[in-house]
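Removed from the display is one protein chain of the complex; every other protein chain stays in position.
Chain lettering (A, B and C) follows the sequence in which the chains are written, and residue indices restart at 1 in each chain.
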């Protein structure tokens, strides 16, 4: 626990580690998601490709675990790290959620290229919207894998699963396609909970932006008009 | 690229162009929507009328394309124009969404007649509400066209399609009538996404207005009552 | 148009008229709603009672029309009154919505008895919540009247109609009971639109109140705890 007595030094090394690993880990996340998608959807693919996908998934997972261990080490915390980094811990256990961090990566890349940042509202909307999109895609994949061969299932194709995810994220919930297996329903509840918060943020921010835009328009106009 | 060296001059010409074309383009938008509605709904109409509708749609589309090209020219930007005018580009590709700009036109006409402007909250509600209404009507038309002859479809009449659009925009989603074709579902997802944001803005602004009205009522009343 | 030249006098008479008619009109509204409910639900009632209900409804409607005419007279406006009092005009044409004004009446009565007013947030919640409740009841009545004898209807009892209204107002929309007639669906769309705004106001205000309560709790607590 040498790091504990040198908090400033540890924090510096921690920040350097996070900066250095951001892009490789982001790429690993996308590779994980792509490999998972290929395994779930690639029915007619040769065995070798599916095995390769599995290998990619395991390799990416190993990378995440190493990163988690190193960051816990550098932080000089043990159990407290698990408590203060709940999201990281959840993502380690459910690597499918990892790609959500890619949204952050996108911003890093934009910044390195010297592109101007979006306005506040646009950034929140893009961030929450992209997260919701990734979540919907991931959820559709996972639900499709669970459901498409279950007896009595209404989710038969991946298109059905995407349609279900859209109707769920928008809280419309037609009920024409619906998960029926316990695990499929568990995934669905997760999609609902996270999606509700993310899309609530999108619509709330949009409303606030609209109100602000109209208010500014009033200010800029001469009072006589 | 002479305009590029004279940004002030270009901006002026651009503003004049936009002011001058606002009303003709608004009329063209409505003509496009009306012609589309007639083609979709006019089952018993003579062939000549349907052909006329098609001609109106093509003519309006050509107008939109010309306007887009001129505005890109005047802005002195090339690819950047496409990036900074994403909405205009989308509207060019999906002219059915064009009538949404009519809401803006309504305000222009009101202003020319010297009518007083609505209060801020009312304006946001009217703007987002009218957009949602137009979107619902357009979405109902497009979904009806895709679905009403599909096997296993539950959307048989235009009334069903309007009922579906209302239940979807309100995120109620009964599921008694539901699109079943891939293209119909794609349109539905678009209606959900845009409608969610627009109606979220309406309800959010209404809540904020209600809160403000009640708060003002408190201020105006003498403290003893 | 004598009133027009004496705006202050007209406004005073107008305010006096509104104060004086508030309670009688509120009672008439409730009588109208009760008579309508009795007519719709009272299947086994003798003919005389149903006729009495109809008489009460017509009398109440006549009262509303007289009030509307007097207020338009006093305001010294003609067509503009219709435009600036859209809600009043709608209520005149759809007297079933009139009881929504009773919520305002409740507050008047409370004030006359010298009871303290509720806090701002509570008032908005009570106001919007009561309106939603009345709207749900009225909507359930109207939909039940339209639907319960329609072929293929799923709304067979008044209980079904109330259950449908609750699921609709909460935007849950199970779809197990659903209007199928055109007029029933039109009423449903009205319930959705108004209910969405009212319940959005309730939840938004509740969220804002909760946030404020927790924030105040922080302020009151000594910093060390």
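As a convention for this text, contacts are C-beta pairs under 8 Å (C-beta built on N, C-alpha and C of every residue); 3 or more make two chains touch, one makes a residue touch a chain.
Predicted, not measured: the structure shown is a model, and the values here were computed from it.
Engineer: In the complete assembly, which of C:74, C:92 or C:167 touches the absent chain?
Structural biologist: Result: among the candidates, C:167 touches the missing chain.
Engineer: Which of A:14, A:77 or A:168 touches the chain that is not shown?
Structural biologist: Touches the omitted chain: A:168.
Engineer: Tell me which residue among A:65, A:197 or A:215 touches the hidden chain in the full complex.
Structural biologist: A:197
Engineer: Hey, which chain C residues sit against the chain that's not shown?
Structural biologist: Where chain C meets the chain not shown: residues 159, 163, 166-167, 170-176, 199, 202-204, 206-208, 210-211, 214-215, 218, 225.
Engineer: Which parts of chain A face the unshown chain closely enough to count as touching?
Structural biologist: Chain A touches the missing chain through residues 111, 117, 120-121, 123-124, 127-128, 168, 171-175, 178, 180, 182, 185, 188-189, 192-193, 196-197, 200-201, 204-205, 208.
Engineer: Please give every residue of chain B in contact with the chain that is not shown.
Structural biologist: Where chain B meets the chain not shown: residues 171-175.
Following the convention adopted for this analysis, only the chains that are shown with their structure count from here on.
Engineer: Identify the chain whose mean C-alpha position lies nearest to the mean of all protein C-alpha atoms shown.
Structural biologist: B
Engineer: For chain A superposed on chain C via Cα atoms, how large is the rotation, as a multiple of 5°?
Structural biologist: The rotation relating chain A to chain C comes to 180 degrees.
Engineer: Among all other chains, pick the one whose mean CA position is farthest from the mean CA position of chain C.
Structural biologist: A
Engineer: Does the chain A and chain B pair touch with the same residues on each side or with different residues, judged by whether over half of the numbers are shared?
Structural biologist: different
Engineer: When the C-alpha atoms of chain A and chain C are each averaged to a single point, how far apart are the two points in Å?
Structural biologist: Distance between chain centres, rounded to whole Å: 44 Å.
Engineer: Can you list the residues of chain A that touch 2 or more other chains?
Structural biologist: Correct list: 171-175.
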